[in-house]
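Removed from the display is one protein chain of the complex; every other protein chain stays in position.
Labels run A and B following the written order; every chain starts at residue 1.
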Amino acid sequence: MNISMMPAAVINGLMFGAIYALVALGLTLIYGVLHIINFAHGAMLMLALYATFYLFKFAGIDPYVALIFVVPGSYVFGYSIYRWGIGKLSHGKDQNILLITLGLSIVFENAAQFFFSADQQTINLSYSYESIDLGFVFLSLPKVISFFASLVICLLLWVLMATTDLGKAIRAVAKERKGARLVGINVENIFAITYGIGIACLGAAGCLLLPSFYVDPFTGNIFVIIAFTIVVLGGMGSIVGALVGGFIIGVTESLGGLFLGESLGQIGISLIFILILVFRPTGLFGAKQ
Amino acid sequence: MSKKVTKSGVSRRKFVAGTAAGAAALATSNLGFPHIARAADPVKIGLIHPATGFLAYPGGQLRYGCQMAINDINKAGGIKSLGGAMIEAMLGDSQTKPQIGAAEVEKMNEAGVHAITGCYQSAVGLAATAAAAKYGIPFSIDVGVSDKLVTRGLTNVFRMADGYGRIAKDAAANLGAINKAAGSPAKTVVIVHEESEFGSGTARLMNKLLGEQGLTVAETIKHANPTRNFDNVALRIKAMKADIVMPINYPGEYVLLARTLRQQKVDFLASYSVLGGGFNFKFVNDLPEVAENMIDVNHWYDPRSAAGQALRKRVEADGKFFTFEVYLAYNSIRFLADGFERAGSTDHAKVNAALAASTIDPLFMPYGPTKMVNGQNVGSRAVAIQAQKGDVQVISPAEIASAKPVFPRPKA
Partner (left out) sequence: MNALQNKTTLLVVAGLVASALVPVVIVNKFYIDILTLILFSAFLGQSWNILGGYAGQFSFGGVIFFGTGAYASSILLTTFGIPPLIGIFAAIAAGALTGAFIGFISFRYGLRGSYFALITLAFSEVFRTIANSVEFTGGGVGIFIKHAPGLANLQFIHPAGYYYMALGMVIISLAIAWWLERSRFGAQLIAIRENEDAAEALGVDAFKCKMYAIMITGAMGGAAGTFYAQKYLYIDPPISYSIGTSVEMLLVTIVGGMGTIFGPLIGAFVLHIVNEVARHFIDTPGLSLIVYGVILIAIIGYLPNGLIGLFKRRKKPDKETSDA
């Protein structure tokens, strides 16, 4: 029975993996360029989910339409947090940035509890339960839309990074901070912009995730550990890596659950994590630091 | 709504008010208390719940239920045998951690607490009750399903509602009855449970008990806490063609699994959960098509009782959902208050003795008077409830059912 379910498991893994990839995308950019581990990532995903939820609840805006509001909004939010918060307070020390983002996550989570209450919230779309029948598996429509939307967003981001001047500047700062400064790039500004882009990715992830999931003040974190794994697997700073990594992890989680049971199957993710770190720490697509 | 706890335990305002009230009460009471000034000192009950952290929702519901009961009792005259003493709540936040829960007990003890109720999580409850046992503080478990809570031989620990041992028995019996009444269409069960003590322990019991009801457990699927994605579990259940799906997990996963099963169009005769974390009015309200005809076995109020309906109206008027945390907490406070009332004292040992002999009527619960055996109320039981047309009905046991079971559920 297990073997016959493999194709379905793989497809399911790919679908959800695309969402993981989006969460990891923000993290990999932030890590690749700023070299910081963003402890507030989970909390910010949670805020994006809430934004999507309230847009739906009070304005009836479909979450996929909400992208046009939430993504730019998240960018502004992320940019501001870095520019006037993290950037100013960290004095350049990595461990301090870690703790500041930790402090931010505590503030965000508890503020969310205070303002939004601790209840779990879900949304019910008219097409929430429509599926595409592939014969051996049913693909839920929201998940399919999210899958393709995620691919499009990754592509857009890749285009941004590869072709625009901004993208070039970001890549320059990621590769060689001092050198970039020397050629006149405003590094601090690039940092803030990159952080903003990273949070914008979370904004997108929130919109795409809510139809298939739920939100409460503490949901964000359960995606973050997965996101870290993907970032390391794909290579810190690599967009393609985040996408491919997302798929690999999604499928691993799926197959792991299939063969080892859902509880023990989680170990597959951690083991991949460890193996990659040990044998290829720069990840599949990462550049040598 | 909340009362501040100062170092001495009683704020000056309250002490003055208490003394005045005490003098007035003494003038009208017919009990000759030798200590005139202390006749109406407040009775302090500590509340230890996860007010923050990932369990803040049930924690908040528990606190709300406790405070509502305290206000009601105070409005009705407080603890009359103590000269109309008002109950004062001491709010504690366990922050979901056992060590913080235990520290809260120490804090409350220093502030002169007379009884404590808590804690939702069994791990916190275990640590907190053990801490309270050192001082003999009466402790009423409002929600906490591990049977370890009441089997350690501690004379200060009481639990009005069932633990998972008893609930598992009720669940199996009810399922057997429902199945039989429908002509026994169901033969196989697949259990989907979360990995910690709650899920694993209950699943283990169900595995044993379902056989007695003529049902075979086709598979037991353990899942992680938290689980982000149930697609594969749904696939497995589908491939198994099990008749009954039996979830035993926490709210997030409960709802996610239910939705996934619907999305994947998995066919089964019924979803029959045990202590389903997510089965409540909120679920039925938010996701009516998913919830329709799902069955759960849980602590539940008696929908036929006038007191239950009235309480539900009040809670919903407050903008809250009438989840079991609210009324179990309410009864926990009533239980403690009744203990003080009968003991006529706040002395720990006297109160514990009074609580052990409690026969308090659970009022809006679907069972009879309390009977404490080693701290566990053996008079309580869980019932099978079902979401029907946007509301929740009790469907089993038949003698207290408010509606007939819809079983098997109609074809989609």
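Here is the rule we go by: contacts are C-beta pairs under 8 Å (C-beta built on N, C-alpha and C of every residue); 3 or more make two chains touch, one makes a residue touch a chain.
All values reported here derive from a predicted model rather than from experimental measurement.
The residue from A:Leu104, A:Ile123, A:Leu208 or A:Ile239 that touches the chain not shown here is A:Leu104. Check A:Lys57, A:Lys88 or A:Lys168 against the missing chain and you find that the one touching it is A:Lys88.
From the options B:Asp93, B:Asp162, B:Glu253 or B:Asp302, the residue with contact to the chain not on display is B:Asp93. For chain B, the residues touching the chain absent from view are 2, 4, 51-52, 56, 59-60, 91, 93, 98-99, 102-103, 106-107, 109-111, 123, 126-127, 130, 133-134, 148, 152, 194-197, 199-201, 222, 224-225.
Chain A meets the missing chain through residues 31, 35, 37, 85, 88-91, 93, 95-96, 98-100, 102-107, 109-111, 113-114, 225, 228-229, 232, 236, 261, 263-264, 266-267, 269-271, 273-274, 277-279, 281.
Assume only the chains that are shown with their structure count from here on.
Chain A and chain B have CA centres that are 37 Å apart.
If you check the complex, the residues on chain B that touch chain A are 52-54, 56-57, 59-60, 195, 221-224, 226-229, 231-233, 235-236, 239-240, 251-252, 255-256, 259-260, 262-265, 278, 282, 286-287, 289. If you check the complex, the residues on chain A that touch chain B are 1, 4-5, 8-9, 12, 15-16, 110, 113, 117-122, 124, 128-129, 131, 137-138, 140, 213-214, 216-219, 222-223, 226, 253-254, 257-258, 261-263, 265-266.
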